[in-house]
Structure formats: structure tokens, C-alpha cells
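With one protein chain held back, the other chains of the complex are shown just where they sit.
Every chain is named by a letter (A and B) in the order it is written, and numbering of its residues begins at 1.
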Amino acid sequence: MSPDLLIALVMLTNFTLVATSRINKAIQVAVAQGVLLGLMPIAMGLGRHLHILAMAVAAVAVKGWLIPFLLRRAMREVQIQREVDPFIGYTASLLLCAVGTGLSLILAHSLPLNPGAAPPFLVPAALATLFTGFLLLVSRRKALTQVVGYLVLENGIYLFGLLLVEDMPALVETGILLDLFVGVFVMGIVIHHIRAAFDSTDIRHLAELKD
Amino acid sequence: MPGFLVFPTHVALHLLVALLLPPLIPGLIAKTKAAMAGRQGPPVLQLYYDLARLARKEAVFSRTTTWVFLAGPIGALAAGWVASLLIPFGQTPAPVAFQGDVILFAYLFGLARFLTILAALDTGSAFEGMGAAREAAFSALAEPALFLGFAALAKATQSLSLTPMLLSHGAAGGRLTGPLILVLAGWATVYLAENARIPVDDPNTHLELTMIHEVMVLDHSGRPFALVLYGASLKLVVLGALILDLLLPPTGRPWLDWLGFLAGLGALAIAVGLVESAMARFRMTKVPQFLVAGILASAFAFLLLLV
Partner (left out) sequence: MSLYLTALLLVAASGIPGLFLRKRGGEVAAVLLSLGAVLGLAAAARVLLGAAPSQVQLPPSPLGHPGLLVLDPVAAWFLAPVLFLSACGAVYGIGYWGDGHPGARGLRLAYGGLAAAMALLATAAQALVFLLAWEGMAVLACLLVLTEDRDPETRRAGWTFLVTTHLGTLALFAAFALLPAARFAALPAGFAASGRGTAFFLLCLLGFGVKAGVMPFHFWLPPAHAAAPSHVSALMSGVMIKMGILGLVRVIAWTPDPPLWWGALLAGLGVVSGILGVAFALGQHDLKRLLAYHSIENIGIILMGLGLGLLGRSLGHPVLAVLGFGAALFHVWNHAAFKGLLFLAAGSAVHAAGTRALDRLGGLARRMPWTAAAFLMGAWAICGLPPLNGFVSEWLLYLGSFRALELSRWPWSVALLSALALIGALALACFAKAFGIVFLGEPRSAAAVAVHEAPGSMRWPMGLLVLACATLGLAPGLVAPALDRTVGALGVSAAPLATLARFSTLSFLGLGLVLLALLLLLWLRPKRTVEVSTWDCGYAEPTARMQYTASSFAAAPVAGFRWALLPVEHRPRLRGLFPAPARYESHVADPVLDRAAAPGLRLTARGLALLRVVQGGQLPVYLLYVLLTLMFLLLWMVL
């Protein structure tokens, strides 16, 4: 697998994510995106570095197994299948995502970054994924979809990280991974409590907590 | 200890005067007032008789009081005695003189006042509390007048010890100059206020509501009351010496100085008696104005010394 193919797939998953209304599917796609990105370092031929390899394995394990496990459990608990009535509709989201990806291509070109040996589409893909994550976070109202948005956002950051993967200390990478795990974990608890408190997982209810 | 026990005869005389003379002064005042009113009046030695009688009597205590009740008369008298060691009588130096004794002198009177006020509050009586509050408030105004007078004299004599401060004036020959008169005027208000005399307070009034000092000692009896009366008369002598030392001219002969001082004390007592015969007590609201006038007099004395 060439890195370009992976990047193309990641971009595709972005579009799928903003277009789908089924939460289960969104989780599946986000997980697939995570696994694809986990494979990225190996595709980039960095498998010879032992710590990078270990990190890739850890990333695949966390994103491909642990997080979907947590999310599915949360889904079962709240018994919600679909994201109905988002802040921004699916067609509009898709259009925005397209605009964002286009912008990313332009931005990546003029940003003072030095991709070096990295694949040429790495930076645009990272920006696009970031943007998609934000779009999901801003436009969706169910707590679970928010978590998915957060996952996608993190994937974007991870892609950025690949730019520097050879220089970045393993400690930082581990930190990001741990951060992600804790984030999802905490969100799981929050979802539980939102439901217990408001009998719904609509995050609009959180506004009631404002003092 | 230099300055201490230098002239044994004088020191002995000083102690004798401080110890034995005080009860004579209230007698003189009372006699003057009686004479002015055309009455016979009590004997001059009446207070001596009173003290002897009180010393034999048993004391009655209020159930409310504690040991603080006794600390008042005891502390006030002990402080008065120590203060009497610091002040020169007439033109003879004080038994104890050192730089800064002037502050100790003033604070000893503060101590006496503090303990007297507490003894009054110890009885739990509304009247005695009222007297205590008045004493505390008025003395806060008398204090600056006393201190500003000291400041003026310290500036003039370059000394912080009562003996040189009060006596070098006479020696310099520059008596009764403007500042000196103002200091005397300021201290006269202090003298009347501290000794609870008309026009600040009336020692002979019969209505507790109008008293200051007398109401504070209402509950004392027997020996403690003897201490109160004796302490009050000691105060008349010690604070009187403050004024007399500034007024009396040095004669050069020690025995004449002593005689002059004793005559001066008598004259002061008569003067107080005359004031009491001629004036009425101020309303309570007027008293602070009177004391502020004393402060202003001392302050002007200080200012005059600068120019």
C-alpha cells in the first residue's frame, strides 16, 4: 500500500463521516480511519524504527479495538441509533467538508512547512481531517457523534505528527494516545451522566448547567 | 547610678514630702472653698483623719467584683509614688533622673488611669462604666496637651529629663516668657482635668450622672478607699510640682527653695479652691473644648519656640 492510497482513503472517510446519520456507521468509519492512519507510518517506510513500530501497533490497538469497544458500550447504554436534526444538515455538511478540503489544499501549499520526505498530500489531508473533526463537533448534537468528531480531530493531529515522526519523542506520542483514550473514557462517563440527568444525550442540555 | 541618691538630705526630704504632705492639699482646697462661702469648713487635716478612720474600717466588696477591683487603687498609688520620684520638687533635682524619664512619668499616670478604669468596670455598674468611659475619652485629649508641653520644653532645653527640663528655665533667668506661659496654661487644663477638679469635674457633686472621677470609685470602701483618696491627693502634689517647677525662681539657697516649694503648693491649692468657688462645672459636651484649648496652648508654645 502506498501512502498516497491511504491518504486518499482517509479523505474519503472524511466525506463519509459528515454524510452519515447512523451513529453506528459513523463509529465504524472513524475506527477505520484510525486504523488506516495507524498503518500510515509503516506505509511510509518507517517500520525500521522500533519505537515508531510500537507506536503504530499501540495506535491501531487503541483506535481499532479499545475505543470502538467503549463507544459501542456507550451506544448500547443510551440506545440511540441516529443523529436526527443536526445543527447543520447532511448536504450542507458535505458541501462544507468539500470547501474545507479545498481550502486545506490551498493552505497546505502556502503554509511554511517543510514536508521533506513525507508524501505530498500529507499536510492537506491532515488539515482536511482536522477541519472535518471540527465540523462534526460543531454541527452535531448527540454526545456520541461529538465523541466521533473528537476522534477525527485527533486523527488529523496524528497525521500532522507524522510529519515530524522521526524527531518526535516517543513520550509525546504516548501522551497523545493516552490523552485520546482518557478523552473518550471521560466522554463515556459524561454521556452516561447526561442521560441519567436529562434522560437524553442531547448536548444542548449542557447549556442548562451554565451558572 | 548617677543622679541617684546624690543629695541624701534632699532625697529624704523629697520622699517625706511625697509621702506625708499630699493629704494636706485637699484640706486646703476645702478650707478655701468654705472660707469663700463664708463657712467654717472641715479642718485642714480632715483627710488625715479620714484616712486613719478608713484604715481601721473593714472593706465591703461587691459580689460582682474580682481581684481587678483591688488592682485599681493599688496600681494607681504605686504608679503615683514612682512618678513622684521622677519629678523635682521646687529647685531641688528629682531623686531619679535620666534621659526619657519624662515619658515614664506620663505613662505612669496612664497606668494609674488604666487600672482605675478597669476597677470601675469591674463593678458592673452602669454609672461607674459611664464614668470610666468619660475618663478614657477626656484623658485622650489631656495626653497630647501634656506631651506637646514636654516637646516645647525639650526643644528649649535640649533635654529629655524632667529635672533639667523644668529647672534650667529658672537658671537661665528667662522666666515667664511667652512660650512658658502657654505651656503653663496648657498644663493648667491638664492639672484640672487629671485631678478631676472644676470646671472639668466636680468632686463634691451629689448626682452620679454628672461625675467623672468620683463615680468610678463609688464602690470602694475601707482601706482600698483610703488608697484611692490618698492617691488622688498625691496626684495633686505631683502634677502641681510640674507647674510650680516652671514658676518658682531659684533662690540659690536650698532651704529657701524648699520653703518656696511648700508655699507654692499651698498657693496652688488655694488657687484651685478659688477657681472652684468662682466657676461652675462645664457641661459634659463643653469639656472636650476646654481640653482642646489646652492642646492648642501647648501647641502654640511649641510653635513660638521655633521662631
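Criterion: contacts are C-beta pairs under 8 Å (C-beta built on N, C-alpha and C of every residue); 3 or more make two chains touch, one makes a residue touch a chain.
Bear in mind the structure is a predicted one, so any value in this text is a computation, not a measurement.
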item: Residue in contact with the excluded chain [from B:L21, B:A34, B:L51 or B:A78]; value: B:A78
item: Candidate in contact with the missing chain, chosen from B:I87, B:L121, B:A188 or B:L265; value: B:L121
item: Of B:V60, B:L259, B:A278 or B:A293, the one touching the omitted chain in the full complex; value: B:V60
item: Residues of chain B (touch criterion as defined above) contacting the omitted chain; value: 1, 4, 58-68, 70, 73-75, 77-79, 81-82, 85, 96, 98-101, 103-104, 106-108, 110-111, 113-114, 117-118, 121-130, 132-134, 136-137, 139-144, 146-148, 151, 154-155, 158, 160, 208, 218-219, 223-224, 227, 288, 302, 306
item: Residues of chain A in contact with the chain not shown; value: 87, 107, 110-112, 127, 130-131, 134, 137-141, 146, 203-204, 206-210
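Heads up, the rule we're going with is that only the chains that are shown with their structure count from here on.
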item: Centre distance in Å when chain A and chain B are each reduced to the mean of their C-alpha atoms; value: 93
